[in-house]
Every structure is written in C-alpha cells, then in structure tokens.
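Let me give you the structure first, and then I'll get to my questions.
Not every chain is included here, but those present sit where they belong.
So that you can tell them apart, the chains are marked A and B in the order they are listed, and the count of residues begins at 1 in each.
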Amino acid sequence: MTVDLSVKIGKLILKNPVMPASGCFGYGEEYARFFNLSRLGAIVVKGTTMRPRPGNKPPRIAETPAGILNAIGLQNPGAEEARLRIGQLAGYGIPVIVNVAGNSKEEYLQVIQTLEKEEAASAYEINVSCPNIKAGGLSFGTDPGVIYELVSLLRAATKKTLIVKLSPNVTDITPLARAAEDAGADALSLINTLVGTAIDIQKRRPLLGNVTGGLSGPAVKPVALHFVWQVSDAVKLPVIGMGGISSAEDAVEFLLAGASAVAIGTANFVNPLVCPEVIDGIAAYLQENNFNSVGEIIGLAKKGKAG
Amino acid sequence: MRKQAMEIVQQEKVGKDIYRLTLAGGLAAVPGQFVQVGVSSTADPLLKRPFSIHYCNGSRLVLLYQVTGRGTNLLAAKKEGEILEVTGPLGRGFPLPEEGRAVVVAGGMGAAPLYYLLHALKSAGRDVTFLYGARTAAALVLQEQYRSLVRHYAAATDDGSFGRQGPVTELLQEELSRRPGVVFACGPEPMLRGAAAIAAGFNSRCFVSLEARMACGVGACLGCVIPGADGRYRRVCADGPVFAAEEVFPA
C-alpha cells in the first residue's frame, strides 16, 4: 500500500507536504550536494529584496537552549541575481517558492515584477514578518490594514500562488490572517522567528552584532503549533506550518494541528538530510496508522477530545 | 560531503583540556577543511560543532580539540564505541603550492588542521618549516608528531616556558628573512593578522584559516560571515575557512 502524500497550496500541487523554510536553504545548491532536491514537495529560497542587501554585522548566530538566534538581516543578492539562481532550480521539477521582502510596498511589488517572467518561480511567499529589518518590515506584519493593502497590490500583479508569511510577535494573529485572506492570498505560512536576544556575560554585551535576533528551532515548536492551530481555525486558506520541526513526529504534530504543509528551517543546519527523512517518516506514520493520504490527518487533532 | 555516523575508536587526552579523537570511517578531504560534529542526541545543545580535520585517510578521521564550553565538554565525556554524527568534509582548504618552500605557523589550537597540511606537504616533497607557538609549554601538544614531519622546526611561548619567549610571529619574521616561502597560518586572529603583515613585507603569499560562529556549516544560512578586505562579506564555512590573507585582511 502506498499513501498519497500530495497536498494543494493555492495553485500548486506539491507531491509531498515538506519544504525547506526560507533563509535556511540558500538557493538550494548547498543541500543539493547531500540529496536530490527533486524529492522535496517544494523549495523555498532566501528572502529576496529588490536591491542586494549586505545584511547585519556579525556575529549573526547565537545558540540558545534548544534553539538559535539569527540576525542575518536579509543578506541577499537582489532580485535580478536571485532570478538567475532560481532559474537554475528549474531542472528539479518541483515548485520554487520565492520569499519576498522589502522596506516598502513598492519594493515588494518590484521584486514580484522582476520575477514574474521567470517561469521557475512558481509562487511568492510574502515575508511581512522578518524581525531583523528595522525599517518598515516589522510594522508591515502587525497592522491588518497594511497587510490588506500590500497583499491587494501584489495580488493584482501576479496570478502565481501568493503565500503570506505572518509574524508570531503579535497580540492577536487572527485579524492579520483574515486581512491576508480577504486581500486574495492563496495560503498563509507561519511562524517566522520570535524576537530574542542573548548576552555574553564575560564580555558583558549582546552576543549578536545586531543586539536582537530571531529565535528558531525546537524551542519555539509549542508556540508555532499554537499559532498554526489558531490560524487554521480562523481562515479557510491552507496553512504552511513551521517552527522547530526536526523530525517526522514534529511534522505530524503540525499536520494534526491544521497545517496543510510544513517547512523545515533550523533543523537543516543540524541534519542536512532532515527534509527527505521527514518525508519518509510522514509516509511511514500514515501507513502504520492506516491512513491513505496526508489529507486525512490535516487538522485531525481538533476533532479529538483533548487531554 | 555527507552526513555519516562514525564510531569513536579512541579518545585520548593529549594535554590540559586537549583531546585527540579518532573516528572510524573514511573521508576524502584536503588539509584545512573541517567537519561538523554532533555533540548531543537531544535538542540541547542544538548545533553541531565545527572542528578542523587533524588527520584523515580512507578509514579514519582524527580531530584535535580543546574543551572550552558545553559542547566540547560533552564531547570529551564520550567513550570509545559511542557513535557520533559527522557532516563533512566542509569548506575550502589550503591550496598546496606547486613548488617552493612552505612556512607553516600555528598558534595554540590552530595547530589542529596544520598536522594534516604538514602530511600533505611532506608527501608532495616540499621543504617545510613549522613554527609552533602557544601561551605556555603545556599547550604545545604533540610536538614530536609535528616535528617528525618537517625539516625545520621552532617553537615559541608567551611565557618562555618552552622555545623562544614571545609571539610565534617573531619566529616567522626571522624565518622569512632567512629564506622565502609561502606562509600557511592558523591560530588566534591577532596572530594571523601579524603573520599576514609579515608575509606581505617579504612579498610572500599567505593563507590563513579563520573561525566564526556557525549554524549550517555548508554555506546556506549566511550566519558565519566576516567582512572581506573589500568590505563585502565572506562565508567562513563555504568561502573559507582558509582564505588568502589579502582577501580578508586589509593591507
């Protein structure tokens, strides 16, 4: 018996629900040396802005209990160069999702316009939530009105699948999710990193050059699961869940909580084979528990009695 | 480049807080490359630790490491027979010179990757000088092994407890004034900058191996960058850890 792992995210059919998380997989080439990228449900590339960005000053990484803080600051080669690199991924025959960032609505729009003609770019993930850009970025993610305007603008500019990546650093995520839905997004993804910091007690200064960074990894998994549960209740759109996934068991938790697909970030750094291992593990879980398709378990934990 | 489960064959203490770890399994690497080693099977500590390849061949991988924090403490507690997850080989190593003399300079634990480099230079029939510096005599571990690989050997310690008293870069200054050669250096950053400046003074090429806090170790996360001499960032894990001195240190 084989199980059907495919899921639908907007206009995309993914052959399985597993993709790398943006910023954790470069433009794919590094991990292509470990496994065949065509095994992935999709590939998600680094956050892309219109012009090249150098990123934040180092140190950019600090290890924390069961997690890491990063303050990369969206270092990327800019949309033109990104387009070339994305084109090189066409051969894998899987959807390429481009994470888009910017300091203004116009910049998001320009990035999309630049990539619109690149066939290999199958979908856009609109990053309104990177905690590492000071100007604009953060407020985009926290105001439903701004999200509505931004997504409406981008919706008018593309027929490709539009995914909005939400920030977890908010009091109530549901109005933000609904604003994206109302403006025509095809899917939501969450969570981006939690804002955090760490201090070097010998040098008596922050460990990160940027002072604050974004927390990711297993430590944030319970928070991410809660947001996925909550948002998949609040909207009809499919949700791509992420935050601390390191194993097939973790991925299944997200699917049971209502995610239609999952993304894996930090765990790639620890285990470069984590994505294919999680794909195989989800299939094994479904088989052992007599499910025929991944669709059958999406949101299933909401129907069960708690406790 | 791959992820392997490797068995600990030997864990030897070779100095104060310094261990030599031998793992079973082959790795095809060039000197100066490194591996990422899992120190825990749980989520804390989360990241693998980067260690230079001290030596490797078709059947074993040897690391030389110092206990400095949580991860290396856990590593030192591991016993023969235990299994470690190892990713590698990673990064760009030292370019072996086509011809001519080589001067290899180590500062403290910076000696770790240079052992494998000395092996390669010896196999290539190069004339090699090894200059070994450390804070104190006790930190000059495995001196006999290093010495046996080279024609010229000298040591220096900050406290004068062994060899010349003073920074190892003074030995480099003298060595280059005696005979020219390509310089290969690994050690604390100030020492590397010093070595690079001295080499530049003699118009010698100089390659340095750098360190940075890493997450992925493969070039994907952009976490380990350092500014290059041109002000643009380099990834230590993928563009290095070995760099031509002029690429990373402004003249």
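To be clear about the criterion, a contact is a pair of C-beta atoms (placed from the backbone, for glycine too) under 8 Å apart; a residue touches a chain by one contact, two chains touch by 3 or more.
Everything quoted here is computed from the prediction, not taken from an experiment.
*Asks:* I see a single representative of every chain type. Please write out the full complex as a formula like label plus count.
*Replies:* A x2, B x2
Going forward, only the chains that are shown with their structure count from here on.
*Asks:* Calculate how many whole Å lie between the centre of chain A and the centre of chain B, each centre taken as the average of the chain's C-alpha atoms.
*Replies:* Roughly 36 Å, centre to centre.
*Asks:* So in the complex, which bits of chain B are touching chain A?
*Replies:* My answer: residues 1-3, 38, 43-48, 85, 87, 212-227, 232-233, 238.
*Asks:* Tell me, which parts of chain A touch chain B in their complex?
*Replies:* Residues 23-26, 30-31, 33-34, 46, 54-55, 57-63, 65-68, 70, 72, 75, 217-219, 246, 266, 268-273 of chain A touch chain B in their complex.
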